[in-house]
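One chain of protein is taken out of this complex; the other chains stay put.
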């Protein structure tokens, strides 16, 4: 199996980049959940292409049609299905690629995996376009979590060697280029522009911060929050690493520097620092849940590259045509939020079962 | 659910650090698989404590008893169950901790999660001791993979700020301190010693390299090899980050630098570099599968720390007693290998279904 | 979770009777599978309403649109999504039912389950219309199995007290009323007509026979073929019982009468009788897999019935309007075949993994 995620929620994503549609089914959304479809569209628009210099000019309205799961805008308990039609497909751009796999892309591995039967147009099921249905699911999950006081925000943490500055404490989703420091943002935009001018691309790091997450979400061992979030986050194309809290930086520290001391403030337990990123033993501790995704530079570049012909087994050079982002990080932010939202809501629904009949979260404080 | 992993294989881990036993059940191992139990014991010994200055003096023979799943040393198709008795439990060491959670540990989150009913002794189900059953499963998986030409190796990639040097190309499992560069290893041991002398601990990075992995393992989106490996690897306590191939370093690169060019060598397709760590679109490409785990410093330290009493909600200081590793990275290596072996074998068994009746992997080249 | 089934195949069914569409996603169909869409339509037509005196006059073309998973008519390995638009919805027929649950229907339990937020029109997600997407999945699975020599047939085993006569050995799918004995069939049609004339309905038993099923499918305990088939077959509304082979009749027998003796015929092992219905210990033995479904009489009847108003908690009488089959068994046959096909293909894909590289029992001989 491949394109399904979750236990209490169950998300399945389908579609190919230049097929009839992309879409998703989502089971487990509690009956009676009211969804603001306009807000959902606004969330999807953050991922949509074609709005900025650093984004591909392919323009898709990306408006989902809901085929099931709702009566009006209220969920009815049945599985939700939503589809986005592919109105602007250009399959011809990809014709030459079929026998000469693009370096850094899934063209070759798809060929091996599916014995040549994969849908080659535009990356088929491997296309970044498949993150649109992820954002439908994530946008729904986000709205449900917000009603519970859980808020999911993100920023561009770095582009290439250029880091953002400061900490992410506010929602930046209205910014066209969401960095805390506008100055750092300008440098990053500049870097992206230079790479684009050379027909090249550049990578970066996305950071996601989730506040209001109650303590007690997640399970030990293989269903901890780190396990759950990484399982869904690596479903976003181009992600090659994930870290929680200090992450790789923690590996350089002493225990006495890395452990987060507990303290009581106003009768409430918290930690003085948050190096753990809100997770201990796989379970949330009530502090903000923080993770970062390492995003590789977009593999589709106009620069000439070395590849091979799969049929003749001869070396070839390749120049990728078509419409591609010189940097995917800005459009990846809502995807990271979507991944977090689905993972957290899944854990949250399980937690409700644990809390039912107990004194509730406040008891355990 | 919590302590189960896998689809074609299904691993469940049970036990508490100071309970009667720790163990695992493993379903899906093909009938007729011959296991060398002596080799398995040698693998488990690499994880066992008490052998080195950087390891806790708790001595456990860690010899598993197999209760089911075998006739002699040949798997019979039924679920395998193996247990390791806890012969050397010292529950008293942990008595004081019950109300004062150790910073950096799961004590507090377990309290919230299980409403105070968790097994507190030695971290209970959250103990590092639970990696012993992971290594039983992984040791079995490793032996099966080796017969298919898939080899899983690991090394200490860094301790604190000190990196190893060179690339991991050979099995280092016979080294007491597995680094490529012995000189770098000495510096690391020195650093660990200094931290230990101060009652402190230090973190590091473990690297795992899997060679001989055929192209075509893994699925798109949520069941890619990155998703699968990270889901199991975060089950190892103290892991706070994972990266594949260049990982976070890729975020700093240009596409033209990061894409791995394809080439034909002796009629066989490969890539000139392996920045992707052997995975494209979630699916293996035939190159070595490479990942690294960020390991935080052991949270159990003798240094006095700030914490709180959960009952009185007052601030407290805490000095952790008991037996603890000043650095967990050396003993974590076999766990990383075990996680990789279980994840790869799980994907491999699925791949067999896809290949059955096809011309086989060579056809697709 | 609710509307998903399978391990190697993964089927999710969505939609409400009078919503925008019903449909399904199906993951795990091997890449390169050629589907005859015309044959699939013919299969779906067997389930479609409106063709016969014993079927509701609601006419739906029931032509699925495939949104993903294919390039032309060849599966590409990505999840398949197909939808059927609801063109002929009459939501008004069901307005009165919302507060007065229909006896024998899911109206009341849906009310409790979804706290009044369920889609009430036409049974919503509980409608028999949801068997159309089941038949899309099953029709695809059937075609794949036929290429492997596995054939799935069904018949009306009884209607009310009237049994069919003879054994099912040939495909009866071209018969409008598929019984082995035409005479028995006539009596059954007569009985249905009499019930319909009284505004009443009648139940019956559907039998499914699967030939060419290789020995070795299924697993012990909870994933035996009986477990797998019953898990999906009870997803067909109105099914209240299932039996394999002799089933309930076996409970009346002696062991010496019920055990199927083994024999060698032309060097091939078989059993002299097939009381086990082709399954021993959950695993197929190479004999025809036989099961029967007990189908209750359609609960929607024009006869006045006793019910209650959920808001006022007062007793009420109810006469169900709308379009309803006086007997659902004829249209249930393709659903039973679909359920069997999905369950068998799921097990078959797992079996391929087990057989890969083995000599295989007789195949290998």
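Labels for the chains are A, B and C, by order of writing; each one numbers its residues from 1.
By our rule, contacts are C-beta pairs under 8 Å (C-beta built on N, C-alpha and C of every residue); 3 or more make two chains touch, one makes a residue touch a chain.
Just so it is clear, the structure is predicted and the values come from calculations on it, not from any experiment.
A.B. asks: So which of the visible chains would the left-out chain be touching?
C.D. replies: It touches the following shown chains in the full complex: A, B, C.
A.B. asks: Any idea which of C:23, C:49, C:79 or C:277 touches the chain not displayed?
C.D. replies: C:277
A.B. asks: If I consider the whole complex, including the chain that's not displayed, which of C:62, C:260 or C:337 touches that chain?
C.D. replies: Counting the whole complex, the residue in contact with the absent chain is C:260.
A.B. asks: Would you indicate which residue among A:69, A:138, A:178 or A:220 is in contact with the undisplayed chain?
C.D. replies: In the full complex, the listed residue that touches the missing chain is A:220.
A.B. asks: In the complete complex, which positions of chain A touch the hidden chain?
C.D. replies: 7-8, 30-31, 78, 220, 349-350, 352-357
A.B. asks: Determine and list the chain C residues touching the chain excluded from the picture.
C.D. replies: 1-5, 7, 11, 13, 101, 103-106, 108-113, 115-116, 125-126, 130, 158, 160-161, 195, 200-205, 215-216, 219-224, 226-228, 230-232, 234-235, 237, 239-248, 250-264, 267, 269, 271-272, 276-277, 279-286, 294-301, 303, 305-308, 310, 313-315, 354, 358-361
A.B. asks: So which bits of chain B touch the chain we can't see?
C.D. replies: 1-4, 7-8, 10, 12-16, 19-23, 25, 27-28, 31-32, 65-69, 71, 74-81, 83, 110, 113-119, 124-125
Definition applied: only the chains that are shown with their structure count from here on.
A.B. asks: Relative to the centroid of every protein C-alpha atom displayed, which chain's own C-alpha centroid is closest?
C.D. replies: Answer by centroid distance: A.
A.B. asks: If you fit chain A onto chain C using the CA atoms, what's the rotation angle, as a multiple of 5 degrees?
C.D. replies: Chain A sits rotated relative to chain C by 180 degrees.
A.B. asks: In whole angstrom, how far does the Cα centroid of chain B sit from the Cα centroid of chain C?
C.D. replies: 45
A.B. asks: So what's the Cα centroid distance for chain A and chain C, whole Å?
C.D. replies: Centres of chain A and chain C (C-alpha means) sit 38 Å apart.
A.B. asks: When you check chain C against every other chain, which residues touch at least two of them?
C.D. replies: In chain C, the residues touching two or more other chains are 7-8, 31, 78.
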